[in-house]
Every structure is written in C-alpha cells, then in structure tokens.
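Missing here is one protein chain; the remaining ones are kept as they sit in the complex.
Every chain is named by a letter (A, B and C) in the order it is written, and numbering of its residues begins at 1.
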Amino acid sequence: MIRVQREDFDVGAELKALTAGRHEIGGAVTFVGLVRDMAGDSKIGAMTLEHYPGMTEKQLAEIEAEAKKRWPLSASLIVHRYGRLEPGEQIVLVITASAHREAAFEACHFLIDWLKTKAPFWKLEDTDQGAQWVAAEARDDKAAERWTKP
Amino acid sequence: MIRVQREDFDVGAELKALTAGRHEIGGAVTFVGLVRDMAGDSKIGAMTLEHYPGMTEKQLAEIEAEAKKRWPLSASLIVHRYGRLEPGEQIVLVITASAHREAAFEACHFLIDWLKTKAPFWKLEDTDQGAQWVAAEARDDKAAERWTKP
Amino acid sequence: MKVLWFAWLRTRVGTAEETLTPPAEVRDVRTLLDWLKQRSPGHAEALKNLSVVRVAVNQTYVQPDHPVAAGDEVAIFPPVTGG
Partner (left out) sequence: MKVLWFAWLRTRVGTAEETLTPPAEVRDVRTLLDWLKQRSPGHAEALKNLSVVRVAVNQTYVQPDHPVAAGDEVAIFPPVTGG
C-alpha cells in the first residue's frame, strides 16, 4: 500500500493496521525519516517538500511492486508526506512485514534506498542562509545501486 | 535503553519518546517481532516466554552497548516481553536512531540478531501436538555470526 | 503538449506548467529540450546543464532519445531528493 499525504502519520497505528490478523508475520521492520535541524553547516528552520502528483504515486507503487517481487513479504506500506515540515517532524514511513526478519530488513532498506532516487520529491530548505533546494547526494545513488541486479 | 516487561508496548509512543527533541536524528529503524501461529507443521495456540531475570537485563545492556560502540547512534531502545503471548502479539521491539539511515539499519539488524542468540529467553509453545520447548535455530546462529569481527 | 517544471527548474523558468505546440522537428526529448532552451533566458538557464535534468514522459522516466508527441505530459525536473 502507498499513500502520499500532507498530514502526519501514527507509526504504531499503521503497524497495527498492517499486521492485524496476519498471524504468519514473524517480524516487521519500519523506517521513519525525520527532518533534521542541520544541513552541512546551515541551521534549518523548516523545509517544504514539493512533489509531482500522479507520478509520485505511480513510482511508489512500482517500487513497492519490485520489493514484493524480490522478497516474500506478507505486507508493506509506504507513506510519504509533502508540504511544510519542521525539524523533528516525520517525512516518510516504510513498513515491511514477513514470516522471517531477513526479508523484512532487506525489503525495507531497499524501499527507502530506491524511493530516495526514484520518487519525484524535492526538498526546499529554509536555512539561516536563505531558502535552498537540496542537492541530490551521490551517497544516495550509491545506496540505490547496491540493489540493481548485475 | 532496555526494558523487560510482561505488558505490551506501543511502537508509535516509544518511537516518539525516543526521538523527541533530538533534531539531529535523520532516520529511525524499528524491528517488531510477532508471535506466529505456525511452527513448522504445528499450529500454535499460545507461547510462554521464560527468562532469567537479572541476566536478561545485563545481556541486553551489553548488546546495546556493543551496538553503540559500532555505530553512531543518537538513541536506541530494546523492549522484550515475557510471559504468555498469543499469535499476533508483539514479543520484542528494537529501535535505533541515527543521523543517517545506514547506521540505523545496520545497528537494528545487529541488535535483533545478537539478542536472538545471547539474551536468556526460552519459548514454550502450546501446539496442537502438546507443549514444546522451541529449539534454537542454526539459522539464528549464522545470522549472529555475520556480525562477529574477523 | 503539456510541459511541467519542478523544484529549482520551475523557479528558473518562472512557471510550473506550459501548454505548447512544438514544431515538427521536435521528435524526441533531446530535440524538445533544445527547442525549449530558446523560449526565454530563464528556460536557457534552467537547461544549461543537462546532467542535472531528469525527464519523465507521461509520468515515466525516459532517456533523451524517447519520442514525444502532441498529447504527451512532459515533466522536467532536477534529481529527486525525497525520503
């Protein structure tokens, strides 16, 4: 399941809803991305997440489908927020659940790595040096590459 | 932080409490272990987790300290339940939070792998073939070995 | 054809969305970008360094040789930074 929304999410409630009655699930791995208050040497007051409605949902659904093809997942969820967010606020939630923990860990890691390089979101940071568009990080490309088949 | 308790835990509330006001945190990874309703071919009605009070807390604290030595964690939490649990119930919670997601993923995975082979808990499963003590799995030993330094 | 601009490309171009009718010689993404550069100094500035420009046609990532046609939705944006 995927959701793109302005509102915050409740990790505990999402996890409960996703795993309810699914007694074949042995482990669930959750990733939550949070807004940090520093970017390099600049202090961040807030950030605004812009996205491409329509393509975002399509990309997230494709990424989720790819994870389900690669790992035996019982359930999965991606929730990504957009709009204005302050330091400490939740940005993104990825949950993967499986009979065994290895699959859940790998699939969750894969989803956030791929999402970071494929889902059409852009961060505009409100720093003490003015508003700045966040540049893509080579580190994220490298993390995503790890999952491309040889 | 570590806690050993009979009561259930609220993942969302624990995550909130752990990361509150810690604006250097960029990502938090959570593992939740759940009671499955099948063990091999046997249907499980419930399980009882026995532990060694005192040593359990000591081992969990040592495992957590080892993770903090290996990865730059901003915060971490292990909660492990004991007593009678039914299929679908939460058994264990591991949360790791860090500036960057790689450290959080690796440390969380390490913690649950090590906990499975070091923390003194034993599962007694109430199956349709009678009560059976769960045997340790070679798979878990192998998963834990992955983290031992050469 | 609908052309959408995002993030700092949008701020350079000065608009989020344009409805355009490119000439016949615009057949693929490469020739479309060449033609767009000539629309204004803002467009030229936005498309100066194509190594930091990504293109999606009908909401799917494409390469420069991907064809474009009249009814397409073409989105032009910098590398993504979500998550």
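Everything below uses one rule, namely that contacts are C-beta pairs under 8 Å (C-beta built on N, C-alpha and C of every residue); 3 or more make two chains touch, one makes a residue touch a chain.
Source: prediction; values computed, not measured.
In the whole complex the chain that is left out makes contact with B. Shown as candidates are B:11, B:28 or B:49; the residue that touches the absent chain is B:49. The chain omitted from view is touched by exactly one of B:6, B:43 or B:58, namely B:58. The chain not shown here is touched by just one of B:3, B:70, B:100 or B:123, and that residue is B:123.
Not every partner is drawn; the one left out touches chain B at residues 33, 49-52, 54-55, 58-59, 80, 91-92, 112, 115-124, 133-137, 140.
Just so we're on the same page, only the chains that are shown with their structure count from here on.
Chain A and chain C have centres, each the mean of its CA atoms, that are 26 Å apart. Between chain B and chain C, the centres computed from C-alpha atoms are 49 Å apart.
Chain A and chain B have Cα centroids lying 23 Å from one another.
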